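Here the complex is missing a single protein chain, while all its other protein chains stay put.
Let's turn to chain A:
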Amino acid sequence: MFVARSIAADHKDLIHDVSFDFHGRRMATCSSDQSVKVWDKSESGDWHCTASWKTHSGSVWRVTWAHPEFGQVLASCSFDRTAAVWEEIVGESNDKLRGQSHWVKRTTLVDSRTSVTDVKFAPKHMGLMLATCSADGIVRIYEAPDVMNLSQWSLQHEISCKLSCSCISWNPSSSRAHSPMIAVGSDDSSPNTMAKVQIFEYNENTRKYAKAETLMTVTDPVHDIAFAPNLGRSFHILAIATKDVRIFTLKPVRKELTSSGGPTKFEIHIVAQFDNHNSQVWRVSWNITGTVLASSGDDGCVRLWKANYMDNWKCTGILKGNGNPVNGSAQLGNSNPSLSSNTSNLQNSLHGSSAGRKHS
């Protein structure tokens, strides 16, 4: 089971995002109080705030880490219509003595005319790139041509999505067979039935991003979207937080069959859809192997989802804010007894897909 370690975040307003770094030893939080805090894990497992600074002049919606190969780099985006790139300065500064590290702003990306709702670094193999999306429905992709110079970013692509964007996710696959791909979710709440998730793919020939797919079945506002870590899979898994949790698989149809040059065709299947949160789902996050999905909703609970060997996704755990697992059977009634048994196996399930009995 899980142990909850409560952290006195001391943010002055809502925290909108938490993000672990590549190695899982640092954590960044961002809040409406316009600040970002960086937390480092000590040997004993405690999290210590090692930096806290004002980043924007509006709510900071998202914070994300770059691959450590590029240094200790964070990107944040805000209601103030900008995204910013920050780098930690290590060196002679006196701040270090007080256990505080120093972060400097390397650049401000000011192209958006509305709130920038998400920012994500591209997978490392693409170089130092990041994508932002904004409430005016434009996804922007920036690149730092010189990875040593974080203050120079050039706007490479502007993709118009027509709908107010709320979240983006890069396809993390490092395979050469998969061209760069980005999924965009919209939280547009106007009463239309337009599809809220669009997937754009980079076309080598035109050197542009073109729409590859639209998930027609998702018509409610989307709050979060996440590709699962790919880890050698031939297909992609996409989780969507909308009024429920949905998991899609995208299987590329072999290139030979499709006309060359055009966007990749995908076989899209919805493999899971859960309304157990009984309310809006705000966040989805994959574990490192892409086998367990965590979702959080307005019910204040985190739910864990995992596929069994039949590819049936099931709930394997419910965590309340205080870390205690909610009694599965009590929550869900007797209608679904398998869920309660799954909950009790939470620990097991988290040991990986082929975990078995522990020998004493």
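The rule we apply is simple: contacts are C-beta pairs under 8 Å (C-beta built on N, C-alpha and C of every residue); 3 or more make two chains touch, one makes a residue touch a chain; residues count from 1.
Keep in mind that, in the parts below, contacts and distances are computed from a predicted model.
Chemist: Between "Adrenocorticotropic hormone receptor", "Septin-type G domain-containing protein", "GATOR2 complex protein WDR24" or "thioredoxin-disulfide reductase (NADPH)", which matches the UniProt record of the unshown chain?
Modeler: This omitted chain is identified in its UniProt record as "GATOR2 complex protein WDR24".
Chemist: In the full complex, which of A:S42, A:S57 or A:N149 touches the chain missing from this view?
Modeler: Of the candidates A:S42, A:S57 or A:N149, A:S57 is in touch with the missing chain.
Chemist: At which residues does chain A meet the chain that is not included here?
Modeler: Residues 1-9, 11-20, 22-24, 27, 29-34, 45, 47, 57-59, 61, 79-81, 115, 124-125, 173-177, 187, 189, 220-221, 223-224, 229-235, 243, 278-280, 282-292, 294-300, 302, 308-310, 319-323, 338, 341-342, 345, 347-360 of chain A touch the chain absent from view.
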